[in-house]
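To start, the structure under review is shown below, and the notes come after it.
For this view, one protein chain was removed and the others were kept in their places.
Right after this comes chain A.
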Amino acid sequence: MATITSNQACQDIGANVRVLKSTGQLRELQTVLRDVETSRSDFVFCADRLIRLVVEEGLNQLPYSPMSVTTPTGYSYDGITFEKGNCGVSIMRSGEAMEQGLRDCCRSIRIGKILIQSEADTRQAKVYYAKFPPDVDSRKVLLMYPILSGQGSGNTAIQAVQVLKEHGVKESNILLLSLFVTPHALKSVTDEHPDMTILTSEIHPHVPVHFGQKYFGTD
């Protein structure tokens, strides 16, 4: 099987796609999540670590402004401060696995939810439930969904963005956080919503589609 590394894969992808820098450490996590031998406990542990890395990188995309503070030693430090007005939105069910990672970084962030399921016969994604903070249209949205693959989940993400847009969120204010993306799904999502930013840990034709099942133990 040909192995596509993340760096090669993202070359012909639009400017709004960001891939985490590939390190041995990151590859280790990705390997553990794919390995059929991995125990559920190790799976969840490594998934949470990977989620945390993606979330931390995602937060870097948020707007900030300069700020100077005084240190306890009495000197001034020129730093930055992040703007208020962000929120998270998870796509149920597997997107909820990423909520804790976001909470661990932003303790009081508002989190909305969308439930989307694919119709078994038509493979069309259908929205069952959506609940957002009231002023979601004025916020930056961190949309969370771990796996974007071929037919099903790519459509799910596209549909979720559609729902957000219907609630008045600008496409350019949406940042999709995902762990694994297939080149095919990435293309369909960016074709549909070119102004949205997508962040992932890896672009690879074979993604661990068992993620939600194994994370929640329903496999």
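What we mean here is this: a residue touches a chain if its C-beta (ideal position, glycine included) is under 8 Å from a C-beta of that chain, and two chains touch if they have at least 3 such contacts; residues count from 1.
The rule we apply is simple: contacts and distances are computed from a predicted model.
Not every chain of the complex appears here, and the one that does not is recorded in UniProt as "Uridine-cytidine kinase", selected from "Ribosome biogenesis regulatory protein", "Uridine-cytidine kinase", "GD10311" or "DNA sliding clamp PCNA".
Contact between chain A and the unshown chain involves residues 1, 3, 23-28, 30-31, 34-37, 45, 49, 52-53, 56-57, 59-60, 62, 64, 67, 69-73, 75-77, 79-82, 104-105, 107, 206, 208-210, 214.
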